[in-house]
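Missing here: one protein chain of the complex. Every other protein chain is in place.
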């Protein structure tokens, strides 16, 4: 299958070796070339300030992409992450603001009106996990294809978020809350730290634990996995809980970052996130892919968006360039891989 | 594989037996139940006028869904249809209006300012086919997964449409043009006739021609298809040309229907269309599915949207209900199938 | 008692706070007038969807339609159908010129709004300024018109007022933030003013300014006068926002429709254009939603 060939060729070995940069060599190279290009055209691109901006901007996509990698490795897909994110963000906001009444209150920042950020974060993640559970259940019990279930979820959760917020934003949190999105540790923005932390955890899980192995197995050949005694249902259920978790986490960080939550948040995230994962070399047909690749894919898209804005390219032309470069990135990767495997 | 099991269970027979309604029994039943429900709650739902409205509303999605069925049968996907539609629609509009200068001129209807509708239609389809060729080429030659290529196309073609139209709409065509979207033959709206016509052609192609069977083979087991001496590349290329064709055709009909073309037209169509195809029982993993199912899936979504508005359900709640019902429809289908196979 | 009515209120996008507000006010007005069933339709930024909703309303045989069209051209055929079906139609916010027989239009032209935005900048910086322009969702008429207006105001004075940066942030808060961050990073000296095509983007930009300790230093002007941004204007972190009185538009539209449907009373003037105003600290209570702010 054309796409599978590509899928297989990409990132096969890495998954059971400690980060295997060689195998992910191509995308990295492509990224580097892109960055050099930008920094020539716009020297300010390469400033620490800007690079940290880029990282902070991608960190939320990145968190979602980590979860999405788990799902796609099982040959599944989750289109609902954006809607879950909106819903979870609003719930967190409500918790932090103590209800809808003073939704617009700017908040003097010092003190929270409702509960502290800890509860807000827990609420967001709780909502995400719950949503993931529901969808995972529909997929494993009723055997409805993930695409359909999560498409339904995408619509339903968005509706819920709108209903719940009456269409308007909820904003103005206390500093402790906002710190999670806007704060820094040394020069490094907090969201970036969160992203890196979870990327590492996810990498270890996939490469060095039984659970990780089983995910690859289920994605590679579900029937064989079943006959090898794996609990395929449980594993599939779990990955949707994981995307749910990361949607909730992402929602919290985004709310902190924007100092507000709204029902339209995360619209269209699903495609960007799936794109990062696929650009990172994970096959939509399951069984092959790495977190490392996903991180590269995410950063690549972030750099692209940022660079084009810096160059002040017209909005319309930007879309054309982005489209073309995404394809080129993967084409280049596939080309290099096919050469390496001499097939 | 959970999703495959579902996929497999659905619509197995059709692809090797000429039309077999029994196999698609479940979705039809579900549709009927839904319609009965609506007509009880709102008698006006069952008026000929309304039903023809629904059909006309879905006919454009339907055309796109026919093309999408070909692509998904090969285990591919096309996210770019919405953007191609926008681009093609604008080109058609330009042709009909003779350029951008009098883009907003209402047009006295009687006479076209530019060329006749034939040329407009040809232009739209030409653009669509060209776009499909480019993408199909990238997929087959450079072995870039269809998801990536068409995601790139989605962005690039949208950008092109915006660039090309400077953002704004182009409207006011002559009656001959508009007839294709608003006209009727007897009680039947023209777009519905076009939809039915191409649905029949597509069904015959898939069930009774070598080309059609080869599409199933390529989707079911590309390696087997290659070893059996099929030209897999050519077949895969062709299906993207087909979606391109239908995007162009849809663009023309939509422009005629709205008596205008805009660069944002077709935004988000891809998901709705893919949903109709999948609800219709076509497996995203290729090899199984029917046009008949796709038609049912398309109508189901149309009926749902129409019915909920008639019942004046709150807009937000509508989204929730739609999401849930889509999942239920497929769950029901899978359930019935699994019972029939007693597996 | 008044004659019972069923009317459709059709919005281009009920996920867009501006439209949501119009809808709320219209529903509230209908409730006030009493004995009216309201059918709400959400166009979801999709002209086909909104057309379909109008057709559904015709099927339902509603007594009137108030619509804020997603696109002034694309909704024409559907509205024509309604009028042909003897259903009175009032348009809000965005007019549909190509259709004859529309009962009335109530709006505050977005182009004017953009011009007001520009005029505020001129007022703030009499002797010129570097302006950064955050445009809306490409292709949507709100984005096009507001951008057009801003340029109408400033381009004649191009020597004094330069657009040092122009890009879309899709009417979206997160994009407003990231685009502004990137833009600021790309400029040696920050711009004097940022004009955003809606408040969401402005509020996003505000967070970016905070990050660079530029709050208040860069004059930030939004659009739509959402309660939240009124709050920011009050506390000085935003300089202004454009009020188009969407609520007033909506209420008037409903009044006109109902008056016609009940007593066959046609409006004295077919077109009512409310002039948008720039809300700043000095005229905060020009913001019609100030009340919602606690």
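All chains are identified by letter, namely A, B and C, in their written order; residue positions are counted from 1 within each chain.
Methods note: a residue touches a chain if its C-beta (ideal position, glycine included) is under 8 Å from a C-beta of that chain, and two chains touch if they have at least 3 such contacts.
As a working rule, contacts and distances are computed from a predicted model.
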(request) Would you kindly match the missing chain to its UniProt protein name, picking from "Sugar ABC transporter ATP-binding protein", "Heme exporter protein B", "Nitrogen fixation NifU-like protein" or "2-oxoisovalerate dehydrogenase subunit alpha"? (result) "Sugar ABC transporter ATP-binding protein"
(message) Counting the whole assembly, list the visible chains that the omitted chain makes contact with.
(response) A, B
(request) Please pick, from B:92, B:230, B:251 or B:295, the residue that touches the omitted chain in the full complex. (result) B:230
(request) Using the touch definition up top, pick the residue from A:135, A:155 or A:288 that touches the left-out chain. (result) A:288
(message) By the contact criterion defined above, which parts of chain A meet the unshown chain? Give residue numbers in ascending order.
(response) 7-8, 12-13, 15-17, 208-211, 213-214, 216-217, 220-221, 223-231, 283, 287-288, 341-343
(request) Provide the residue numbers of chain B that touch the chain removed from this figure. (result) 8, 12, 15-18, 208-214, 216-217, 220-221, 223-231, 287-288, 340-343
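Keep this in mind: only the chains that are shown with their structure count from here on.
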(request) Mind naming the chain pair that shares the most C-beta pairs in contact? (result) A-B
(request) Tell me which chain's centre, taken as the mean of its C-alpha atoms, is farthest from chain B. (result) C
(request) Measure off the straight-line distance from the CA centroid of chain A to the CA centroid of chain B, and report it in whole Å. (result) 29
(message) Using Cα averages as centroids, what's the distance between chain B and chain C in whole Å?
(response) 33
(message) Please output the residue numbers of chain A that touch at least 2 other chains, ranges allowed.
(response) 158, 162, 167, 315-316, 318-319
(request) Enumerate the residues of chain C that touch no fewer than two other chains. (result) 14, 138
(message) Help me check something: in the complex, which residues belonging to chain C touch chain B?
(response) 11, 14, 37-42, 45-49, 51-53, 55-57, 59-61, 71-77, 97-98, 137-141, 143-144
(message) Taking the touch rule as given, give the residues of chain C at its contact with chain A in the complex, in rising order.
(response) 14-17, 20, 24, 135, 138, 165-168, 172-174, 177-179, 181-183, 185-186, 200, 203-204, 207, 210-211, 226-228, 231-232, 235, 292-294
(message) Residue numbers of chain A touching chain B in their complex, please.
(response) 1-7, 9, 75-76, 79, 138-140, 142-149, 151-160, 162-163, 167, 222-223, 232-233, 236, 271, 274-275, 278-279, 283-286, 314-327, 330-331, 334-335, 338
